[in-house]
Each structure stands twice: as structure tokens, then as C-alpha cells.
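Only a single protein chain was left out; the remaining protein chains are all shown in position.
The block that comes next holds chain A.
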């Protein structure tokens, strides 16, 4: 039987790198996609994913496993990382530059590139709207609506009541719907 997140994280706190590698395998895709929805860029999402896991290791003793999963906490770390990505990009680049030089990545399959560019265009347009929301609301949307973290888990990890999270999402939805309606009205 595969070890639980709780068991793996417990091993991480004792310095077990292979357990951390296992958690990376398990959650990196979700973190990567969450990071994309925060930045609107697949390449920035890679940087944020990388930085998120390095940060998670450094803060592993402060990690919180909610309902048996470390993912909500990792997504919050990713959110904070994406928020400060502009400031800290150089720092992460420097922290990671110790890795021996490696050959350039294999180019993406050509048929994937147009679709990813299209993703970025759509996400950039969406973020232009979402960034007009107060930070707490847009982060609640990203966490609960886009990344599917249940309200109770989000509340635990954010350290607020479940009602507050629901209310943030609800207010954000209402504001966004208004913005979309206004923008469609202007286009007509």
C-alpha cells in the first residue's frame, strides 16, 4: 500500500529526501497547474513549481496536512510564491544555479505549443479580470474554484472560518459576473 501524505511528510520532517521526492511526484502536476492559473504563463508556472517545493522543504516543519493531504498547504505555498515571484525570481534562480549544467530541455512537441499559447492567451484575459478583485477573494477563487480545494480544507489551511472562505468565493463570483456583464455591454 502506498504511504499516505501524512507518513511521507512525517518522514520529510526527519530529513528523508526520498519521501519528499515521492510527494513531488504526487503533487507537482497540481502545483504546476495552480501556478499557471496564478501567473498565466506555463514557463512561469515551472519556476513557481520549482520554488514552491524548495520552500516547502525549508518550511516542512510548519507544513499542515489537512484531511490526509499536503496538497492544500502546497497550493498555499505556491500562491505565496507566485505572488512574490517577481521579487524572488532571481533568488530562486541563484539558489538553483548550483545544479550542474545540463543540456537544454528537449523541445516540446510542436503540436503542444499552439495549444499552450492559446491557454496563455485565455488565462491572461481571465487574470485581467480576476486581478481587479481584492487579493483574498482572488486567492480563494484560485484555491477553491480553480484548484478544487474543498472549503473546509481551504479554511483550515488559510486559518479562517469556512464561512469566510465561502463568502470570499461568493463575493468574487458576483463581482466577476458583474465585470463580465459590463465588459460585454461595452462591447455591444
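The criterion applied here is as follows: a contact is a pair of C-beta atoms (placed from the backbone, for glycine too) under 8 Å apart; a residue touches a chain by one contact, two chains touch by 3 or more; residues count from 1.
In this text, contacts and distances are computed from a predicted model.
Hidden chain, UniProt protein name from the list "Multicomponent Na+:H+ antiporter subunit F", "Integral membrane protein", "Branched-chain amino acid ABC transporter permease" or "Ig-like domain-containing protein": "Ig-like domain-containing protein".
Residue A:20 is the one among A:20, A:73 or A:151 that touches the chain missing from this view. Interface with the hidden chain, as seen from chain A, comprises residues 17, 20-21, 24-25, 28-29, 32-33, 36-37, 39, 42, 44, 46, 49-50, 53-54, 57-58, 82-88, 90-91, 93-99, 102, 105-106, 108-109, 112, 116, 118-119, 122-123, 125-126, 128-129, 131-135, 145-146, 173, 176-177, 180.
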